[in-house]
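Below is one structure. I have some questions about it.
Removed from the display is one protein chain of the complex; every other protein chain stays in position.
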Amino acid sequence: MDPYAPTPADRFTFGLWTVANVGRDPFGEPTRAPLDPTYVVARLAELGAHGVNLHDADLVPDGSSAADRDRIVARFRHALADHGLVVPMATTNLFTDPVFKDGAFTSADARVRHYALAKTMRAMDLGVELGARTFVFWGGREGAEVDAGGKLLDALAWYRDAIDYLCDYALGQGYDLRFALEPKPNEPRGHAFLPTVGSALGFIATLQRPEMVGLNPELAHETMAGLSFPHALAAALDAGKLFHVDLNDQLMSRFDQDLRFGAENLKTAFFTVMLLEEAGYAGPRHFDAHALRTEDEDGVWSFASGCMRTYKILAERARRFRADPEIAAALAAYRVDDPEAAWPPRYSAEQAAALKQRAFDLAALRRRGPGLERLDQYTVELLLGVR
Amino acid sequence: MDPYAPTPADRFTFGLWTVANVGRDPFGEPTRAPLDPTYVVARLAELGAHGVNLHDADLVPDGSSAADRDRIVARFRHALADHGLVVPMATTNLFTDPVFKDGAFTSADARVRHYALAKTMRAMDLGVELGARTFVFWGGREGAEVDAGGKLLDALAWYRDAIDYLCDYALGQGYDLRFALEPKPNEPRGHAFLPTVGSALGFIATLQRPEMVGLNPELAHETMAGLSFPHALAAALDAGKLFHVDLNDQLMSRFDQDLRFGAENLKTAFFTVMLLEEAGYAGPRHFDAHALRTEDEDGVWSFASGCMRTYKILAERARRFRADPEIAAALAAYRVDDPEAAWPPRYSAEQAAALKQRAFDLAALRRRGPGLERLDQYTVELLLGVR
Amino acid sequence: MDPYAPTPADRFTFGLWTVANVGRDPFGEPTRAPLDPTYVVARLAELGAHGVNLHDADLVPDGSSAADRDRIVARFRHALADHGLVVPMATTNLFTDPVFKDGAFTSADARVRHYALAKTMRAMDLGVELGARTFVFWGGREGAEVDAGGKLLDALAWYRDAIDYLCDYALGQGYDLRFALEPKPNEPRGHAFLPTVGSALGFIATLQRPEMVGLNPELAHETMAGLSFPHALAAALDAGKLFHVDLNDQLMSRFDQDLRFGAENLKTAFFTVMLLEEAGYAGPRHFDAHALRTEDEDGVWSFASGCMRTYKILAERARRFRADPEIAAALAAYRVDDPEAAWPPRYSAEQAAALKQRAFDLAALRRRGPGLERLDQYTVELLLGVR
Partner (left out) sequence: MDPYAPTPADRFTFGLWTVANVGRDPFGEPTRAPLDPTYVVARLAELGAHGVNLHDADLVPDGSSAADRDRIVARFRHALADHGLVVPMATTNLFTDPVFKDGAFTSADARVRHYALAKTMRAMDLGVELGARTFVFWGGREGAEVDAGGKLLDALAWYRDAIDYLCDYALGQGYDLRFALEPKPNEPRGHAFLPTVGSALGFIATLQRPEMVGLNPELAHETMAGLSFPHALAAALDAGKLFHVDLNDQLMSRFDQDLRFGAENLKTAFFTVMLLEEAGYAGPRHFDAHALRTEDEDGVWSFASGCMRTYKILAERARRFRADPEIAAALAAYRVDDPEAAWPPRYSAEQAAALKQRAFDLAALRRRGPGLERLDQYTVELLLGVR
């Protein structure tokens, strides 16, 4: 029995666009043939996945007739049922069509904004029909290269108008659907309007129905800005906004790579898994990544299998971290309570006056070593499997 | 008459720590002698500045007796009055003392957290005594290199506890003071806990008194993460949270440089000035920068003068941008209303159903060129002074 | 008379692939129709360009018959002659075809390496037939994401084998052709094998005919690695290796943007122009950039015209820099000769012994301010057109 073989209970999901990625990039033509969505379903089920996610256009080409749409959807639902896969998340493609070249919800052309709303409502309908409970918004074209256009403030307002409207639509339709914003700092736009997890959290606070909207943080996107993904996850969790998660890997400060989970930085992947496993996140573990363009279809399934196996190895390592007595001792020593005062402090005029006058043994506090080098080396050796 | 000579009406301010920076860096000893705060006040007044800001320890060394403190403060207030300078903003240094080596409000040692509160309350007292209306929090040591310590979620909670407490303190003291958080992605810590403007906006939404807390965005800090400062400013303005601003310059993706305003990227500086001048920001234009370490004291005053002159030149250029008929025409052409529907859309079931069915002339929308290359070239030529 | 209107004497060139770029990116379909090469020639001539450069496949689709090739080439030469344009540089596309997905000259498959040689020889033939004197090598696929393949040392050897062979071919054919390597740090590969200008200079030193091979530095590529393009140009000039140059613009540490020259950083563009104009570079000023994907064809010509105009404005500014007496005085003060000893030093045992014993007035040397803040502010104001 392979302890790292994935099963549906692990809640691993992939996007149709990930395993079916054809390997096209800005400098090269596709290296792989497209895969039929129903074939993807069958293969993912074989590998032990739990579900598959999709953009509207991944399944139903834009411009399909209603009859074609219904036929495609029925065939896809059949495949899902046959193979025991679910569709926990859906989204809409507001970036491929040239109509969105200068933004969808933030286009300076109000007709484009309206079209984006219409397309999104149809994508929500499709997602709900397939069983999705989370609807993701990645604003791929919501951004700018030329600030002279002068729409920075308007763009945020238009974006908010759109999300507020779509919340109304979801409620009006009686959909059991939550929205998850997926930030990214740049690419394809020079600068994106909601560049980081923090930006999205700040934006949500300005919405009419903030309770309906959360985050879909992506490891690669946060890493592109040189930010820590575990820190971003913690911020989303702290705000009660971790509605979904996109796992992959990425080198800092370059084009969007969408590498296999764990392919670049095993420590980041480890702390990501530890947070997801320990902080009460119950949603899917979604891999938003794709096989390298060098690969053929065999490489695609190696990639998909590798994402899930690495997650499971790291989850086992997180359990071992908690069971390690030396690590436990180091963690206990790291945290120090204050014998003179409880935390959090409760303000009163007297308490504040006393705290301002309190004499601290600063020399002792300066001297104390927190033992972080030792703890980090324990972690490294745990990851390398030698403790 | 030099139209770019600064005057107090321009509301330019500098930190004591900026012009008095001694030019020490991780690899080198100071290249300049310290400057007395009262001398700084005199020189800044001569140059046309409006005010000077300070950390507690910039003026009153940590550990000073009450009598020494009062003597120092009185002498400084005298200098301010003599030279007509104000202190619009104050802050506290929670990063230099080794006691804060693993964080102040987010230290894993609760005694350090309490000490940080006490020190901050005293700094607030000092700031208010000097007339400050804004109190800035840059959490220089609030961050981590070693996530194995496991405090990511706790750290955000402790940080919130501290800010909530200090809001209570300000209210309890009857201070007319607003708080401004200053985000930074890294340095001195490997990763900081509130890394970007967005992060701080998201965090504020979780506070007990969000209305008391806003932002002090810094051009260099946002740029270190490869993010756009004008976009970050717009996000702060959109949320009603632009309480203060730190102007300087910086190359992307490297150590914190704090360069002279406009020294690196004139377009970023231009759009920054245009937003500040046009979006109703009425606070100080604070330069949080310092002369290059190569410079002697003459270089320091060239630096300070240069920051202000460049701002004024760019403000004049922003007015010219608005007065340029070709630019106005290009801007007008960039925005397109929708003859069939108002924006923002008002949801009703019928309206949504109609919008989903609406036929858009997608071919026309795809074809339309927004004219952004032309508009951007106009901007470049305006900046270069040839239009 | 517009002093900034380009003329052929300015030696401005564009690649066929630049103005004819269709605006496809990893997340979106083309926004513009392809342009016929002869139409491009006509339009560039109208705008005042000097020449046009090309990849083999830009003009002659891979797999064309000999007859088709000859017909296409003849028609193109006709257009060049009609419009007075030249083809100073040619290159070969070794990146679009999936055959090159894991490298061309550095593929682990020796058949691909041989095919890349054959394709390059044919492209050299084409380039020479069109009059090119410089042949550029951008190794778009020469790189890796997976170092486990273990070919790092072999790849450099294979690359060298290929360039050595192609030098032999050029000589064997009697071609008057120099090679110019174009480095890039990453994209489309995770890491490229010759990532920076320095890397290419180091590599050239290991070739059999280093005198035939030089550099084609690109502003955007060097900037992607956070390096200074003027510094990279200086390194190429210092080594006598500036054979060609690719001008454009780029934000640091993100995907390859190929922005209009001067669109992002006017100071970098200015020092680039000043070096090219003053350091004896006599080759073409080639713009390897493209209009933003938002633009229609009008935007393309705004883009092309803007590249050239900005260059000419900055060249005029460089002349003004040299004519400015305050700047001249600041520059003169910046450089200090040593009254006691000539530079460069001539070694002898006695001279060295004396130098080791020499007493330096270190206090004075430490005190001296080089005046760089002032000089830089002069430069900023010169660029802004207010001095």
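Just so it is clear, A, B and C label the chains in written order, and each chain counts residues from 1 on its own.
Following the convention adopted for this analysis, a residue touches a chain if its C-beta (ideal position, glycine included) is under 8 Å from a C-beta of that chain, and two chains touch if they have at least 3 such contacts.
The shown structure was predicted, so the numbers you read here are calculated from the model rather than taken from an experiment.
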| item | value |
| --- | --- |
| Displayed chains contacted by the hidden chain, counting the whole assembly | A, B, C |
| Selected residue (touches chain absent from view) among C:12, C:27, C:135 or C:158 | C:158 |
| Residue, one of A:134, A:186, A:216 or A:253, that touches the chain absent here | A:253 |
| Contact footprint on chain A, counting only the chain that is left out | 4, 31, 226, 251-254, 260, 262-267, 291-292, 294-300, 302-303, 305-306, 309-310, 313-314, 317, 366-374, 376-377, 380-381, 383-386 |
| Touching residues on chain B - with respect to the absent chain | 23-31, 95-98, 100-102, 140-141, 145-146, 185-188, 190, 224, 226, 251-257, 259, 263, 292-294 |
| Residues from chain C at the interface with the omitted partner, ascending | 97-99, 101-102, 108-115, 117-118, 121-122, 144-153, 155-158, 161, 164-165, 168-169, 172, 183, 185-186, 191, 193-206, 210, 224-228, 230-231, 233-235, 237-239, 253, 267, 271, 275, 279, 321, 327, 331, 334-338, 340-341, 343-345, 347-349, 352, 355-356, 358, 360, 362, 365-366, 368, 370, 372-373, 375-376, 378-379 |
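The rule is short, and it goes like this: only the chains that are shown with their structure count from here on.
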| item | value |
| --- | --- |
| Shared interface numbering between chain C and chain B [over half = same, under half = different] | same |
| Relative to chain B, chain with the most remote C-alpha centre | C |
| For chain B paired with chain C, centre-to-centre distance based on mean C-alpha positions, whole Å | 37 |
| Mean-CA-position distance for chain B and chain A (Å) | 29 |
| Chain A residues counted as touching two or more neighbouring chains | 97-98, 101-102, 145-146, 185-186, 224, 226, 253 |
